[in-house]
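One chain of protein is taken out of this complex; the other chains stay put.
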Amino acid sequence: MKLELRGVTKRFGSFTANDRISLTVEPGEIHALLGENGAGKSTLMNTIYGLYSPDEGEILLDDQGVSFNGPGDAVDAGIGMVHQHFMLIPVFTVTESVALGYEPTRAAGIMDMAQARAKVLEISARFGFDVDPDARIEDLPVGAQQRVEIIKALSRDAKVLILDEPTAVLTPQETDELITIMGQLRDSGTSIVFITHKLREVRAVADRITVIRRGAVVGETSPQSTETELAGLMVGREVNLTTAKEPADPGEVCFEVRGLTVLNSADKVVVDHVDFQMRRGEILVIAGVDGNGQSELAQTVLGLRTPVAGSILLDDKDLAPLSVKQRLAAGLGFVPEDRSTDGVIGAFTITENYVLDMYDRPPYAGGPGNVALRLPVMREAAQTQAERFDVRMGGVDDPISTLSGGNQQKVVLAREMSRDLRLFVASQPTRGLDVGSIEFVHRTIIEERDKGTPCLIVSTELDEALNLADRIAVMYRGRIVGIVPASTSRDVLGLMMAGVPADEAQAQAATHHTVLAEADEQAEAEENK
Amino acid sequence: MSASGSQQGMTPAPKPEQQSPWAEAEGRLSRVLRELGQTSWLVTVLAVVVALVVGAVLILAANRDVQASLSYFFAQPTGFLETSFQVLREAYSSLFRGAVFDWQAPSAARSIRPLTETMVYSVPLILAGLGIAIGFRSGMLNIGGQGQIILGATSAGFLGYALSMPVGLHVLLALAGGILGGAIWGGIAGVLKARTGANEVIVTIMLNNIAIYLLAWLLQQEWYKQTGSNQPLSSSVDESAQLFSLLGSGFRLHAGFLIAILATLGVWWLLERSTLGFEFRAIGENPEAARTAGINVPKATALVLVIAGGLAGLGGAAHVLGTEYRLAGGVAGTLGFDAITVALLGRSKPLGTFLAGLLLGGLRAGGVLMQAQTGTPIDIVLVLQAVIVLMIAAPPLVRAIFFLPHADGRPRIRTRRSRRTAKGAAPTGSTTERELQTSGAPSAGSRSTGPSGTQASGTGPNDTQPPSTTTQEPGK
Partner (left out) sequence: MSEQTVSTAAVQTDPLKRASTGVRPISWKYPITYAVLAALSVLFALTVPEGARTHFRLSSGGDFFQIPIVELPSRPAGWISAVVLVVLAGFAFWQASRRAQARLWLPLLFGVLFVFAFLVWAGADRGAVIPLVTMLTGALALSVPLIFGAMCGLVGERSGVINIAIEAQLLAGAFLAAVAASVFTSAYMGLVFAPIAGALVGALLVFFSVKYQVNQIIVGVVLNVLIIGLTGFLFSTALTQNPELWNARQQLPRLPIPGLSQIPIIGPVLFNQTILVYLMYLIVGLLNIFLFRSRWGLRTRAVGEHPKAADTVGIKVNRMRVYNVILAGAIAGLGGAFFTIGQGLAFGKEMSAGAGFIALAAMILGRWHPIGALLAALLFGFSTSLGNVLATIGTPVPSEALLMLPYVITIFAVAGFVGRVRPPAANGTPYVK
């Protein structure tokens, strides 16, 4: 089926998320929609999927104008979507999830589960998926959940399939499998819209590429374009994809994690006997697919979780008896992975957010036992630091929610780096940020390293890990699979992210290249030419 | 999206995904209250008007003269209108005379007495309302004002008649007992929420009912009531434990009103100027961020409910030591639920709560006179109260009723959409980014089972770890 957009515009209040976007997806084509975080890709896809109605412009399917009142209409018209955050209900079974909304029923609205189950099995067999129709969604690994989403779309005979950032949660090898599936679907005539901000993927997968920036189409190009060209189009200026940094000059060992084991609230092991050491002035990146215990590891270092075994030593001092507050006071700087839930309080002012973990000690608090806030001191400090970190804002008394994500993150960094740090921990420090903010955050972290602070960074973005790290530790299912130098290849890291030990991964990667790695090599060869 | 912003690649304008109203509304209490706080005073006035109109309909419907005149409405429509007008004028003027100023009173002193009566009624409402307001600001729905007031009254009253002590000391001890009683009752909910994540709404509702039976049982125990009769009524509070009268005989206004004023100031300082208040507001707005910033969320949570309970208990104590003097099964009346109304009406701000307490106290005082003079049952005050709160909680409805434009001047039709975008920047943005991180598990699922979610009705998990560690569990 052919999908065509003509001048689609979508506004939220005074803000234009999509500005006169025109786009054609031919039948049996993989069309990549490339743009950085916040460029308006998801808004556009949600408009096509009937979740929003466009303010202007039209959507055509096989040259017929359509208008959708809701996703139901879009699905009936043959559009399927795999959302970036899966639209699956954790307590449902696979069969229930697939049937939802299109339930086969017998008399009195009672569901025909046998028929629903058969459908799941039939589609999984067709594409060689190994999915248990009776498994509960919450018990499935992320990759399998994604397959359930695909089955869901296919069970409704989707002719146009929208995949929104489908690789964000996958290892390179799983991405490979997804690419194979996309190829299969294309060959059977399905049109695929593939949304991403990862340059290397579009080049490997897409038949055509549309780049959008700030809500508008800035160009249509072929996968033959170089990464630099694509990046330039996407960001709108020349970008340096790697941050320049001096080689690390590691000092003495000052931070050590020994045999750390952490359970989650369901008593499952999420961090499993983790050991590592860090030296002063180095950046150690914990890489891995989201949900393999990295977040919990960082939270345990901060003291948000209590380990069941093992110890954490900072400057030879055991952190175990210290509360979060005491650890922060002892020189720990912490940037949480979810800025808006854990990093800032949206309704609080910039000033209040700036003192969020220092409000109860001098100079920000005064009086007997530091009971009273000293508002003028707080405000002045926030003003000074905001200027130093180049926070674009109206004033320090505005709620922080009025700032963009990048500026909010700068406030968080300003706060954490206003103290003398003995250890800096950041989880996903650039998630959801635009390229400019990412550069700023990376530079700031490297500066902190150069001051001699050990920096522990959790990142699920392989690019970020390779760019920032002096050493990379890969986590899988709560364990550290291996700690390798930052020069390790993506394929090896990818295999390690799936739990393959480092040496074995080296061997396997030597014999088998992923599609992406091959594309990379090709690109390199071209640029060398 | 101006060109100047492009140099750094970032602009102050929110990003589309952040702005997106699509993101699920998190429904966090603080936001509801923030929105309440943004409603204009006009809306409050109009809400009162709507309530009075609803009340008028009820008064007319229940009035026999009006019913009679309605039966010959078509023969003599003016008769119906006249009668209605008469009835309403009488009812609402007696409401006013009972609450503010009685121009029919024999003496000047008598004519200002209604205002002092309003103050008398408002004392427990303000004190308990402040307690509820602190809870709201800290993200906790404390429905337990009723139980906390009962416990406060129960302890203060008992200390008031069971002990004999010198004048000043006795009343102080009785008040302290009241605070302690309420604080314990609030503290049970607080400690359970802090330690196990038990939802405070459910626990406080249950504690209300337990308090009622506890008092009923106590009032059958001779050691407690000390009267020697079989009546479920306690002995009278000693004079040494009574709150002294402010205006002398003929007036019931007592020192409790001064306590209410002091408490209002104290709560303002606590919330706006103290480090503890900073913690309370932080856990109310975003408990996860508060925890990450090193705030001891369980401790603050428990403290909020202890203080809230203490204030409600103080309200109950002032009620017994200043107005009632005796304990009976229904000593607290509907004070606990009225206090919730007061806090909502006062937008959870100390001064607002104080004024809202006066307004509701006025309705009570006026309702008494209205019932006596026109036979309009005092239950109508409950209806008025409920309508007022519903209206101020849904400003778009009020605007729709009065054909007002939306607050930002947009046409009325677009009310819902503009509401969304207005709040889009902050909370929905946060949801989007939150979703970014919860990988496979849909965010709604893992979040609201966490104890920090103020809305999840039941419950929280029973893990021994501090609450809200459950909020992000990948790898399930």
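The letters A and B name the chains in turn, as written, and every chain counts its residues from 1.
Here is the rule we use: contacts are C-beta pairs under 8 Å (C-beta built on N, C-alpha and C of every residue); 3 or more make two chains touch, one makes a residue touch a chain.
Remember, it's a predicted structure, so these values are computed and weren't measured experimentally.
Contact with the chain that does not appear here is found for just one residue of A:Met81, A:Val344 or A:Val396, A:Met81.
Here one chain is not drawn; of B:Ala216, B:Leu351 or B:Ala372, the residue touching it is B:Ala216. Of the candidate positions A:Asp176, A:Glu201, A:Glu416 or A:Glu439, contact with the hidden chain is made by A:Asp176.
Shown as candidates are B:Leu141, B:Ala328 or B:Leu404; the residue that touches the absent chain is B:Leu141.
Per the touch definition above, the residue from B:Ser240, B:Thr334 or B:Gln373 contacting the chain not shown is B:Thr334. Touching the omitted chain from chain B are residues 21-22, 24-27, 29, 32, 58, 62, 64, 141, 143, 192, 195-199, 201-203, 205-207, 209-210, 213-214, 216-217, 220, 334, 337, 340-341, 344, 377, 379-383, 385-387, 389-390, 393-394, 396-397, 420, 442, 444-449, 453, 455-463.
Hidden from this view is one chain, which touches chain A at 49, 51, 70-73, 75-76, 81, 83, 87-92, 96, 99-103, 105, 108-111, 113, 141, 152, 173-174, 176-177, 180, 261, 263, 267-269, 272, 308, 476-478, 495, 498-500, 508, 512.
Definition applied: only the chains that are shown with their structure count from here on.
Averaged C-alpha coordinates give centres for chain A and chain B that are 42 Å from one another. Only residues 1, 5-6, 8-22, 30-31, 34, 273-276, 278-279, 281-282, 285-286, 288-296, 418, 421-422, 424-427, 429-443, 445-446, 461, 463, 465-466, 469-470, 472-476 of chain B touch chain A when the two sit together in their complex. Those residues of chain A whose C-beta lies close enough to touch chain B in the complex are 12-13, 15-18, 37-40, 42-43, 46, 51-52, 84-91, 138-142, 145-146, 169, 214-215, 235-237, 264-266, 268, 270, 290-293, 295, 302, 304-306, 323-325, 327-328, 334, 336-348, 352, 356-357, 359-360, 365, 370-373, 375, 390, 392-394, 399, 401-407, 428, 431-432, 434-437, 439-440, 477-478.
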